[in-house]
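Shown here: the complex without one of its protein chains, the others still in place.
To keep things simple, chains are lettered A, B and C as they appear, and every chain counts its residues starting from 1.
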């Protein structure tokens, strides 16, 4: 920690700060500058009592952390890339570029099976589909629930695709884990720490979407909740942040691809459907994400987007998805993936 | 809903849109403008299948909702102000201006009792204190848990103050309800709908903090989850939003006071401690909130802020709080409150 | 400056950093921590070559400034409050609370004189009115230009009110200075430094609106351009920032009132009309700003808001303004102003 003292404070006030620093287990290191005195506090910021409370002292101008607050997810903890095994055929974060695709919500057997067969034929390896949906309004469709999970299990059985679905309640963790290969934590629950712990404890791979206004550091720390609960199978998923722009539903922050790669050993997945909120932008977003080194894409696909029960505007049709998979090929190759 | 068609589309494409509108239960109403054709779709947007999916159609430029999506929380549903009874002595949203105060976290009996006695003496009616703390990092202090709840119960018994504490897990809802008079939903859980439903079902008053990047409409809709689950005792609490500014921890959006008053019948509480993240700004924020018609304040108070186990920078001392209560008096009077 | 080095770098890489720090005129001060080595660089950050470029070095993790970058506008440079004399009768930043009011745009003699007489009768001391308007679209009304300035001069002559109007072009600085008592720099030009310099050189008081996404530090530094060009007559004006919220046009950040008071000696003015973009919120915003210690308000008033040539939605009528001035009185008194 670096503690900046206010200009012209008394010797006594300065001593009080130094005493407190020592009391909390750090070794103070005084530097007298032209206008201000600065104190470096040496010690492990993650295990000691935080010095940020010193901000409340009248003689202190500011307190700045030096150490990174995340540990297990950090690149420093694990130099190589972590590759996450999803099932016997699918690994995310390795040489192969993996596409996950499927409807926003599971609506019916017909809808799900048509989508599953089509995305498999086009080259997807994982089927996405929401059975429990967190909706902004209590009056909107909340998902088919366990019936939806059973349909996903059927699609998995018949197509061999792995399955990803969202967990929205701690009480469902075990049930969801039975039916799915990857547990998705949605953007609105990205700092619902009890849910993160429940998901971690299933041992299944966890895909953690970035919260709507989550700083990268906070996202990494939310991921730390998974690893700190003995589950090393973490995937970060960028899906757009909230900004002032209203043309798109969210602003997809593709810079997180190189940043997560730099700060962490965990794979990074990009969800261009939520990110743009508009099917007509999804294809271009996918190209960018692929070129920038994303390990995987998560794409919303629906047999008839205009009649979808949720988020129709952002789902691409089966034909568009097949086209997308064809058009992505040169970019996957240019990025050195298979 | 208003559906704006793209310029120069074919008659057939236009007919397809009109057919879909009828199919979804609305009556279409065509207006031919200079450049574009616009279709008004008449029907109750809250009960019908949403037309927003039409955005995915190539001949459609945009779809705009007309109706408000919230219902039970809206001023249209209930013309008067709802006053929420907290215990036999305390009502929030009535003539009396109510101050809630206490530490960020319950740390010990000494700390809590000292604070409780001091804030009562200064005029507070409700004691706040966190027993379960949602923390950004898994390595930070997570609260005393049920032991903290028991200390709150003791403080309530000895001082007569009502108690407010945060709920962070569905599984704790019943336990928390036993110990507290108001259940607080924190900013990171503001769209954790399962938690909202669990809180609603206890029947206790629920204080719903605004999420970090929650639009006012989304906040009202999250409140709708409480009322739609048969609990009319809802308090909205503004606590600052996330913006680009880094001087303060959050940007306290005081404009929500008149806006919530205009859109809803539920009381509005302001939390200047989280909003500013700096004790030295709390007093001024309280004056503003009071003048603008807030029904209540939620202030973090600690006997020794610099040694607090969480959020020390934003807690005011017992002396500062007593001063604050004295200085607020003329503003409470000017606002026509007691 | 504080320079944080990466973990496990070579002795040689560390030496290179220390050498560069010395070369740029600072004295390095090494602190060896548990995981990282931190270097304090002692020297005046405002006069030396910046060390932030060290961020580009591979062995450097981060560089953090310690000193404040503003100087003349800072409270450290001038302990007391600066009171700005506008004309022989009006001082902003003193004991008296000053209200500035008038139309968004000057439209006609009738419109301006009706407004001027009404706001004077209600107690305003300064007449606002735009003659040159910066408009988002080239097809919108751009103001009456010099004809508008002449109407303002006439209103000043006949009512005795001081006048404030906006400068949008360096080339107009002298002309505007002839007709006005305060030069307004608008939000879109808040970092148009050539315009700031031109305004400063007139010697007239300059009201500097905060830019749409301007951090407080940047705003203070933009103000520094005025004082550094030998014009001490600076007024900061908060008018709302751009956030994700769409209910209001901007988010009025009232926390800037105590912050500017803390960081600077210059007065702070609040513009609730731009801040809210809705006339129905203006009154409540004014109460809050007054209670929080603003030195002055800048309110848009129009004889017939619905027919205004610009920004009709946010202008209050003559009657509403008179009511506002009456209703503000207890809050002005509570804030210790006259």
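The working rule: contacts are C-beta pairs under 8 Å (C-beta built on N, C-alpha and C of every residue); 3 or more make two chains touch, one makes a residue touch a chain.
If you're wondering where the values come from, they're calculated on a predicted model, not measured in any experiment.
Novice: For the chain not shown, which residue from C:35, C:52 or C:96 touches it across the whole complex?
Specialist: C:52
Novice: For the chain left out of this view, which of A:64, A:83, A:113 or A:281 touches it?
Specialist: A:281
Novice: Which residue among A:114, A:153, A:292 or A:322 touches the omitted chain?
Specialist: Considering the complete complex, A:292 is the one touching the chain left out.
Novice: Among C:7, C:145 or C:312, single out the residue that touches the unshown chain.
Specialist: Of the candidates C:7, C:145 or C:312, C:312 is in touch with the missing chain.
Novice: Across the whole complex, list the residues on subunit B that are touched by the chain not included here.
Specialist: Touch set of subunit B with respect to the missing chain: 2, 4, 7, 29, 31-36, 38, 40, 42-44, 64, 66-67, 76, 213, 242-244, 246.
Novice: In the full complex, which bits of subunit C touch the chain not displayed? Write them out.
Specialist: Missing-chain contacts on subunit C: residues 20, 46-47, 49-50, 52-57, 69-71, 134-140, 168-171, 188-189, 191-195, 211-213, 218, 221-222, 224-225, 228-229, 242, 278-279, 305-309, 312-315.
Novice: Residues on subunit A that touch the omitted chain in the whole complex?
Specialist: Residues in contact with the chain left out: 213, 215-217, 241, 243-248, 251-255, 257-259, 262, 275-276, 280-281, 284-285, 287-293, 330-331, 333-335.
FYI, only the chains that are shown with their structure count from here on.
Novice: As a quick test, compute the distance in whole Å between the mean CA positions of subunit B and subunit C.
Specialist: Using C-alpha averages as centres, the distance is 30 Å.
Novice: Between subunit A and subunit B, what distance separates the C-alpha centroids? Give it in angstrom.
Specialist: Here the centre of subunit B sits 25 Å away from the centre of subunit A.
Novice: Note the residues in subunit A that touch 2 or more other chains, in rising order.
Specialist: Residues 213, 242 of subunit A each touch two or more of the other chains.
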